[in-house]
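The complex appears here minus one protein chain, its other protein chains still in place.
Naming follows writing order (A, B and C), and every chain is counted from residue 1.
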Amino acid sequence: MNLDLSETQQMLKAGARELLARECPYDLVRETEGDPAGFSRPLWRQMSALGWPGLAVPERYGGAGGSFMDLAVLLEETGRALAPAPLFSTAVLGALTLLDAASDPMKDDLLPRIAAGQALATLAVVEPGGGWEPQDVKLQARRDGERFVINGVKLFVPNAHASDFIITAVRTAQDAGPEEGVTLLLVPGAAEGLTPVPHRNLASDGQCEVTFDGVSAPLSAVVGRVDEGGPVLRRTLQRAAAAKAVEMVGSAEAVLDMTVDYLKQRVQFGRPVGAFQAVQHHCANMSIDLEGSRLAAYQAVWKLSQGQEAAREASTAKAWVSDACLRICSLAHQCHGAVGFTQEHNLQLHTRRARSQEQAYGDAGFHRRLLARGLAASQTP
Amino acid sequence: MNLDLSETQQMLKAGARELLARECPYDLVRETEGDPAGFSRPLWRQMSALGWPGLAVPERYGGAGGSFMDLAVLLEETGRALAPAPLFSTAVLGALTLLDAASDPMKDDLLPRIAAGQALATLAVVEPGGGWEPQDVKLQARRDGERFVINGVKLFVPNAHASDFIITAVRTAQDAGPEEGVTLLLVPGAAEGLTPVPHRNLASDGQCEVTFDGVSAPLSAVVGRVDEGGPVLRRTLQRAAAAKAVEMVGSAEAVLDMTVDYLKQRVQFGRPVGAFQAVQHHCANMSIDLEGSRLAAYQAVWKLSQGQEAAREASTAKAWVSDACLRICSLAHQCHGAVGFTQEHNLQLHTRRARSQEQAYGDAGFHRRLLARGLAASQTP
Amino acid sequence: MDFRFSQDEEQFRQDLLAFLGAELPPGWEGLGDDWNLTLATRRKLAERGWLTMHWPKEYGGQEASPLLSLIFNEEMSYHRAPGRDPFGARMLGPTLMIYGSEEQKRRFLPPVARGEAQWCQGYSEPQAGSDLASLSVRAQDRGDHFLVNGSKIWTSLAHRADWMMLLARTDPEAPKHRGISFLLVDMRSPGVETRPIINMAGSHEFNEVFFDDVEVPKVNLVGERDRGWYVAVTLLDFERSGIDHAAASRRLLDDLSAFLRDDESAALIGGARRWMWDLLAERYVEAEVARLIAYRVAWMQTGGLAPNKEASISKVFGTETFQRVADTGLKILGPLGQLTGDDPRAPLHGRFQEAWRHSFANTIAAGTSEVQRNIIAGRGLGLPRG
Partner (left out) sequence: MDFRFSQDEEQFRQDLLAFLGAELPPGWEGLGDDWNLTLATRRKLAERGWLTMHWPKEYGGQEASPLLSLIFNEEMSYHRAPGRDPFGARMLGPTLMIYGSEEQKRRFLPPVARGEAQWCQGYSEPQAGSDLASLSVRAQDRGDHFLVNGSKIWTSLAHRADWMMLLARTDPEAPKHRGISFLLVDMRSPGVETRPIINMAGSHEFNEVFFDDVEVPKVNLVGERDRGWYVAVTLLDFERSGIDHAAASRRLLDDLSAFLRDDESAALIGGARRWMWDLLAERYVEAEVARLIAYRVAWMQTGGLAPNKEASISKVFGTETFQRVADTGLKILGPLGQLTGDDPRAPLHGRFQEAWRHSFANTIAAGTSEVQRNIIAGRGLGLPRG
């Protein structure tokens, strides 16, 4: 057992924190909220220069050959800084999915460009009225000779409007089992008939609605095998849930830190507000939630990183962290008083994103219902 | 609007508190826990002498002609004192059900004896694997000429082993709608084939398992009409839920009072424990829960007392109070420290009963599911 | 005991509902901030005498019972109706009735009753939040006027206000509760500057207000000089009320229930599920309890009692219920819940995410939940001071 980060990971983390402290002040986060691109290209260039997009890409594709766990260490820091950059979409949703399932030529083509930060990739899963499971994929891709023609809508696709490639989960067979008949197609962001429009959401975090109006994809665009994308998608979603949980842990830690700092300085009734027992217990509860969150998220990432089956760990992590992070933000507001509620304050940047992060790849209730299904079916989680 | 008790009710309440403070010390509660009768006959005689069993029985049957609301005022006090007496079973489950549905001869026969405290009555509803709705009644009563023959088991029948009459909900028709085919039968406690055995439960509060082994009941024992007992039973259960909620409010108030008293006296770290903000906020939360509980319980009782439809109010009350009373007891334990956990302390008497009261006539989850059913069926609660 | 409203009270509720049906734009959702509509509706409310119905007749009121005010606030909140006047009608009025001079009453109250004057409340300062008495805005005695310097913060509607109820320090040497005075300040006075504060819901409700040698005539001092703290505390008691939050919670729940019951709209989130109804039922129970607690506060006032612990309970429970309702709605709506009203896919016009963002302010403004719990434990239950 070793519940510490490795020395390399600790260096990676320290370096990331330093870079982001310098290059990604909260002002950048605030500015990017109004920007249609949804992220900062200069910041992305810096991340790319440091090799972040390719951290978990094998060396033969120009990456650093690190693990998903290594990548998660970065995501904890980008989560902490709320860094407006497509690292999650490109490195987790894009690169790792391709690594899992793509053909060698596709990997040879794409991964080096992704690793170099030259190509952005993302994943389109959830649909109107649908959830986060392979069986929820309804978007039709009609086989037409040597190509698929896609018509329909995907929602909440991170950074779609700036992505070079959108790995799109589509349904290619109707009467198959719930996980069968799903195919992953690599669709260029510039494909004809594809229209990404940023959602207007409370976090202004660059998620898009993507309309497919007769978008055409050749057979060579299939990631993995036709009709057999279900298990790949399931695994991808588990990784996404675990990585999102780690990102939220970083954000929650920043929230606790800024709260404790404020409470030490802010004086009311002749003493620091942090000396009041009710406020102290708010902070203790935040600390308890944070401690559990980090361990649950790390465990899920680590198991996935090891290539182990980790459905239960991923759901446990996302279920716990989604609620815990929102509880932490709520208590932080209560500790900050009115000032934390203003647009000028950094706290609310975290709070608004926590709500969007909660929903990404399934909220606590969704993951608990997954776990409950397993329990009833006699697997102890 | 008038959210105060009437002057008469206030006098009734003050009188009840005085009597119970004198005649029902906690030692009596403790002694009665080990007693197979499950209640104190001397205490019951005193209550009877004051006319409590007949408080809500019309004067023409020898009662005081009061309302269900008047009776609830007493139940709040017996709940506060944890009074080991069959007032709830006889006056709420027995007398009010008979008043609602019994034939005139049955009323003429029984109500005067009940009002005088000479006859004890109770109600048998819930069955193994069953819930608290009329459709859950499965106990078979087979028609055999001019009589019914009952075979099966009822659970959690309060004071059954000491009751002269058990109003028993039985199923007399099979293929009817869920609420149809239910009949209420008045079964003498001494009936042949009837065996009441006190449950061994955490509250030691005199609830019984009752076995019916070929128990015979004549047609004249039907309370109301054959096969049409469902609506009567539903109303009876609403009244029972509301009355139980009021009883719990009394108990919760005693718990808060004893906690505040203790916290004012108990000194740690050179000041009263009640001066610590964390402990103060525990008490504030108890106070919030208690305030809401009383209003919700009163509203339900009042509406039922007025003869109005009050399914939603009764479920709201029992849902809220069941959880609130347990929260209050938990916080009280946290405020008391180790001493509240001892058998010698009075707090745990309330806590153990709170758990039994929670379950009686449906816990919070049960009543919320009832409300949810109504919501989905387009009735706003 | 009687949980019904009287016939007169029910009649008033019907009259008010008819008024709202007639005056509010069709399909009114209470979205956005239409100040002209607010002012127009306020004048119409004033015409009917409802704006200040709880005031004495001589100042433009109807001496209505606290229960009528309760109904007024409940329905206005449920219908998200514009036009109420929390500052002039609900705070300044009752305060001047107790502490104001006859001249002040005659001068300041009628415009409020006519819906013509907007007031704001100059209490909080950057360094004086929960610890309000540590405020430092100075008001120096200059003979016939006070000279005011300093700044206030979190001043709702200051940018719309004609007048401010200002707490300022007139004796810096005295113990902190003893050197404060309660002044009425013309917001158009030279030296008053207002700067907006945008909140996390993206809306402009709060302001900072700066005073640079602002002259306030001494006739605008309410009550005794240096005794303004006691005036201020009285006013705070008019501020805590849970009915707005209970009614707003109920409205959100009703909206969401209707959304789920309609197969077409429910399909947008994948259809209604049993767990959604179970969660909603849990919140309905809380909203109902919040309503009853708020009713009890009004009922006590009807009997001439001053609810104290009860008002704090109502405020805490109402605001926390509203937070839970908003949170539950977002959990039920799933990913779409985060969409703001300007996204065409936003269910219920993005109402829930907006409510959730606003809900953080409710447990802080008008006395934090922590301060309210201190009050419940201390003044309410008699526990010793910490």
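Quick note on the criterion: contacts are C-beta pairs under 8 Å (C-beta built on N, C-alpha and C of every residue); 3 or more make two chains touch, one makes a residue touch a chain.
Note that the structure is predicted; figures quoted are calculated from it, not measured.
Student: Considering the complete complex, which visible chains touch the unshown chain?
Tutor: Checking the complete complex, the chain left out touches A, B, C.
Student: Just name the one of B:Gln10, B:Ser220 or B:Gln334 that touches the chain not displayed here.
Tutor: B:Gln334
Student: Among B:Arg80, B:Arg239, B:Lys303 or B:Arg352, which one is in touch with the chain left out?
Tutor: The missing chain is touched by B:Arg352.
Student: Which positions on chain B touch the chain that was left off?
Tutor: Chain B touches the chain not shown through residues 126, 128-131, 155-156, 199-203, 209, 267-270, 276-279, 326, 330, 333-334, 337-338, 340-345, 348, 351-352, 355-356, 359-360, 363-366, 369.
Student: Which residue numbers on chain A touch the omitted chain?
Tutor: 1-6, 9, 69, 256, 260, 263-264, 271-272, 274-277, 279-281, 283-285, 287-288, 291-292, 295-296, 298-299, 302-303, 316, 319-320, 368-369, 371-373, 375-376, 378, 380-381
Student: Touching the absent chain: which residues on chain C qualify?
Tutor: Where chain C meets the chain not shown: residues 274-275, 278.
Convention: only the chains that are shown with their structure count from here on.
Student: Name the chain whose C-alpha centroid is farthest from the C-alpha centroid of chain A.
Tutor: Looking at centroid distances, B is the chain farthest away.
Student: Averaging over Cα atoms per chain, report the distance between chain A and chain B in Å.
Tutor: Averaging C-alpha atoms per chain gives centres 52 Å apart.
Student: For chain C, what residues touch not just one other chain but two or more?
Tutor: In chain C, 370, 373, 386 touch at least two other chains.
Student: For chain A, jot down the residues that touch at least 2 other chains.
Tutor: In chain A, the residues touching two or more other chains are 276-278.
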